[in-house]
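Some notes on the structure that comes next.
Only one protein chain is missing; all other protein chains are in place.
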Amino acid sequence: MNKPRLATLWLDGCSGCHMSLLDTDERLLDLAARVDLVYSPLVDCKLYPEAVDIACIEGAVSTAEDECRLRSVRERTKCLIALGDCAVTGNVPAMRNTWGTDTVLRSVYLEREALAARIPTEDLPLLSDKALPLHTFVKVDFFLPGCPPSADTIFSALTALIEGRSADLRLNTGFGT
Amino acid sequence: MTAAQILTLTIDGKHVSGLAHETLLQVALENDIAIPTLCCLEGLSNQGSCRLCMVEIAGTTKPQPACVTLIQEGMVVITQSENLRTYRRTIIELLFSERNHICAVCVANEHCELQTLARDLGVDHISFPGRYPALPVDASHDRFVLDHNRCILCTRCVRVCAEIEGAHTWDIQGRGIRSLITADFNSPWGQSTTCTSCGKCVQVCPTGALFEKGRSVAEMLKKRPSLPYLVSNRTREQQ
Partner (left out) sequence: MTMHLEELHQLADDRRRELEGFAHHILVCTSLGCPKNKEIIAAFRQALTNSEAGEKVLVRKVGCMGLCAAGPVVLILPEEIYYQKVAPGDAAEIVSALGREPVQRLLLPSDLPFFTRQYKNVLALFGRIDPESLEDYLAAGGYEAAVTTITRMRPTEVIRSIDKSGLRGRGGAGYPTGLKWSTVAKAQGKKKYVVCNADEGDPGAFMDRAILESTPHALLEGILIAAYAVGADCAYIYVRAEYPLAVRRLKRAIREALRANLLGTAICGSAFSLTIQIRLGAGAFVCGEETALIASVEGGRGVPRPRPPYPAEKGLWGRPTLINNVETLANVPGIIQRGADWFAGLGTEKSKGTKVFALTGTINNAGLIEVPMGMTLREIVEEIGGGIPGGHTFKAVQTGGPSGGCIPAEHLDTPVSYENLSALGSIMGSGGMIVMDETTSMVDIVTYFMAFSMEESCGKCVPCRVGTAQMHTLLKKFQTRTAIDDDLTTLESLCHLVRNTSLCGLGQSAPNPVLSTLNYFRPEYLERITGPVDPCRQEEKQ
């Protein structure tokens, strides 16, 4: 039997959720034995492959590029997990939604910058008006809130999904902490 | 005072008894039957506004709020059902969508009733789009801060200030989705002429909307066990 194909994705977030995944420590070896990690900031693979079984996505959707990546991941993935508060609620990136991207950019790059004040645009995707959670755009199969979700939470969720015990997945995790 | 009448009723299949003037919520809590609430707090008047404590009563078509429903002889009450759980989860989701609740960077992180209820009720995401209103933070008071972004309009602060402290500094301005807690006639808290700086409002606030200055993320522990003590002592004095 083929091993489930796992991918992880990092959108607008601090990478803390990926750190938490790494915090599973020696259990990583256990995981590695049971899945094929086909795409991740942790592996060298430029294009998101076809036929992925499980994708964990960290971060909010903050640019049109994020949205496009998310949509194509959705098309090529069976089970999509929103990993952490940014992916689930927008969290810290969404704090700009109140005042508008423009105001925030100006405040950070122009008003508080003494030397060579400019808003960086080169080779960067344009920030959209709002940073939004994944389920605004695509169907999300599982939500793992937490900032970040604990290593234990991530590990139990992944093992449950690998073993096909997803139906009664009820984890002790919530917003924040 | 004449002896109150003792009534018997059934809550979640359990036979319980209470006094005629007691509410369903009181009797349920006495019997270790947990019903979620946000606006209700022991020592304050009940106003039945958060609608989380809705329960099903045999013979009524709609769920009723346990905090303002007096017990009746022979009542049959259900506090947990799929419908009620859905309602409660949705109400929590509505509250999260209303303002800017970012648990991760909140002073009340891990000490917040809204956050705890969301976890207990299994709210793992918010189905409604966030409204992201641009709301001010009033840090004009020497010791305390009011952050409207985290306020759920439970009005515990309004009630504790009016009913226990007797100052009635707080009230609500505006209506509907534009309601805001307001000091005096919409003056900055620090300039309020009625506020006694007693801090009771800060202690009763279920979220991080009212907090002490100098607290960082997750440092705000609410101290409120004195409230029922205070109220019961006062009531005894009056009798």
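Just so it is clear, A and B label the chains in written order, and each chain counts residues from 1 on its own.
Convention: contacts are C-beta pairs under 8 Å (C-beta built on N, C-alpha and C of every residue); 3 or more make two chains touch, one makes a residue touch a chain.
These numbers come from a predicted model, not from an experiment.
Put simply, the missing chain touches A, B once the whole complex is considered. The chain that is not drawn here is touched, among residues B:L29, B:V68 or B:V231, by B:V68.
Considering the full assembly, B:L94 is the residue among B:I78, B:L94 or B:V231 that touches the omitted chain. The set of chain A residues touching the chain not shown comprises 64, 67-68, 71-72. Mapped onto chain B, the interface with the missing chain covers residues 47-51, 54, 62-63, 65, 68, 86-87, 90-91, 94-95, 97-98, 127-129, 131, 152-153, 171-172, 174-179.
Keep this in mind: only the chains that are shown with their structure count from here on.
Centroids built from CA atoms put chain B at 34 Å from chain A. On the chain A side of its complex with chain B, the touching residues are 82, 85, 88-92, 94-95, 97-99, 130, 132-133, 135-136, 140, 143-145, 147, 170, 172-177.
Interface of chain B with chain A (complex): residues 96, 100-106, 109-110, 112, 115-116, 118-119, 122-127, 129-130, 132-135, 149, 218.
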